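Then we have chain A:
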Amino acid sequence: SSSKGGSSGSGGKQVIKIATQSPLSGGSATLGEAIKLGAQLAISDQKKAFAKKGFDLQLVPYDDQADPKKGVSNAQQIGSDKSILGVIGHLNSGVTIPSSEIYEKNQLAMISPAATATDVTDRGLKVVNRVCARDDFQGPAGADFAVNTLKAKKIFVIQDKTAYGSGLAEAFRDAAKKLGADIIGYEGITVGEKDFNGVISQAASKKPDLIYFGGVYAEGGLIIKQARDKGLDIPIMGGDGLDSSSTVQIAGDSVKNVYLTSVAGDVTKVAAGKKFVDAYKAKFGKGVESYSSYGYDATGVLLKAIMSAIDKNNGKLPTREAVSQAVRAIQDYQGIINKVGFDNKGDNKFAKVYIFKFDKAAYPAVQQKAISK
Partner candidate 1 sequence: MGSAHILELKNVETFYGKIQALKGIDLYVDKGEIVTLIGSNGAGKSTTLKTISGQVEAKKGSIHYNGEDITSLPAHKTSLVGIAHVPEGRRIFPRLSVKENLLIGAFSIKDKKVIETRMKRVFEYFPRLKERLDQKGGTMSGGEQQMLAIGRALMMKPDVLMLDEPSMGLAPIIVEQIFDIIKELNNEGMSILLVEQNAYQALHIADRGYVIQTGQIVLEGVGTELMTNRQIQEAYLA
Partner candidate 2 sequence: MNVLEVTDLTKKFGGLYANTNINMSIKKNSITAVIGPNGAGKTTFFNMITAVYKPTSGDILLNGKSLVGLKPHQVTKFGIARTFQNIRLFHDLTVLDNVLVGMHHHLKSNWVGALFQMPRTRHAEDNAKKEAYQLLEYVGLADLLNESAGNLSYGAQRRLEIARAIAAKPKVLLLDEPAAGMNPKETKKLTDLIHDMRSKLDITIVLIEHDMKLVMEISDYIYVLDHGEEIASGKPDDIRNNPRVIEAYLGKGAVANG
Partner candidate 3 sequence: MRKLVDLFSQNKKAQLLLFIVYVAVTSLSLILAQQSVVAFLLLLFSILLLYFLKLNTKAKWIIGLLIVAVLIPFSASQGQAYESYMDVATLVGIYCAMALGLNIVVGFAGLLDLGFIAFFAVGAYTYGIFASAQASKFLHFGHFPLSGESFWIFILIGGIVAAIFGILLGIPVLRVKGDYLAIVTLGFGEIIRIIFNNLDHPINITNGSMGIASIAPPKIFGIVIANASQFYYVALAILLVVIYIVTRLEHSKIGRAWKAIRDNEIAGQAMGIPLVKTKLTAFAIGASFSGMMGVVFAAKQTYVDATSFTLLESTTVLVMVLLGGMGSVPGVILGAAVVTILNLQVLTEVSNWLNQLNTNGVISVPDALSPAKMQRFIFGLLLILFALYRPKGLIPAKNQKYDANKLKKSTTKSMYVEPQVSNDKKASGGSEI
């Protein structure tokens, strides 16, 4: 059990806690962990600044296990710990949606680095924000690239039957159709399985120009590998779910000629990013993932909002409501690679979609293009 109502913490300072909620165990833990670590880095960066104002900044990581029920129950616990002033998370849209209802009741600001589904912000909750782009932006951007740049006419779409994968694949499919491509297959796979040869055989026999996969690296990596083993050397494309070092690790050399849209850009392209990568590596002993920087940025945004709320409150601990309002009010926060500014739904006005290509078996992939709304 924890101490009461943020009254006092170590060294007599008032405690401010930031919670992260993301899957730390289970199939998509690589990305969930990245969010937590990004947040951890941001907090240790700013601990001093808060200490100066008399606050002890702390991180409380929660494991939502990619399970909506667990997410909601954690959200209730987070809501009841009044020293928590904001939540960074979740990774999965399916968990974000029900959990955010609880944050809303607690007027607790939530910033997701990664939840891309449209429903996340479309429900119009006051506390819900995200720094990443939406799937109805990411999908069509991918479709545009596939049809117009890669000149794909016949596209075979595979998706993982999760809230995220389906939403993205659908958005891609509809956009690609509009652009005149022929969708020659639209198939679902099961998360957690390892053998996708059946679907791939079907795809192979239909001779597509491009395969699109809506889903996450664990399955995506294997699909890429197994497709290559079947002699399918065509471009394979996916979304932010493939934007992870694990994709490369799983697919190995097969990853060449794989494209992906991501909502997070290549941090190594800017000086600030390089510094971030090094610091991250030094602190955690592992390389960055796509959402590491967004975990960091989202936390940065939150901390900035808290800071301004503290200032408004004459240096005293602000209310959650004030923090939520301050978060929504952020208009031009400079993140590692792009800016953050929320519209009235909580979507980031500056969110971009980036297109990457793997030329060799190395992560990150090579950024081809950055698309703004």
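To be clear about the criterion, a residue touches a chain if its C-beta (ideal position, glycine included) is under 8 Å from a C-beta of that chain, and two chains touch if they have at least 3 such contacts; residues count from 1.
How were these picked? Simply put, all candidates are chains of the complex that A comes from, given by their letters.
Note that the coordinates shown come from a computational prediction; the quantities given were computed from them, not determined experimentally.
The listed chains 1, 2 or 3 are all part of this complex, yet only 3 touches chain A.
Contacts from chain A toward candidate 3 in the complex involve residues 1-5, 10, 24-25, 29, 36, 58-63, 65-70, 72-74, 76-77, 79-82, 94, 97-98, 101, 105-106, 117, 119, 123, 161-163, 165-167, 188, 284-285.
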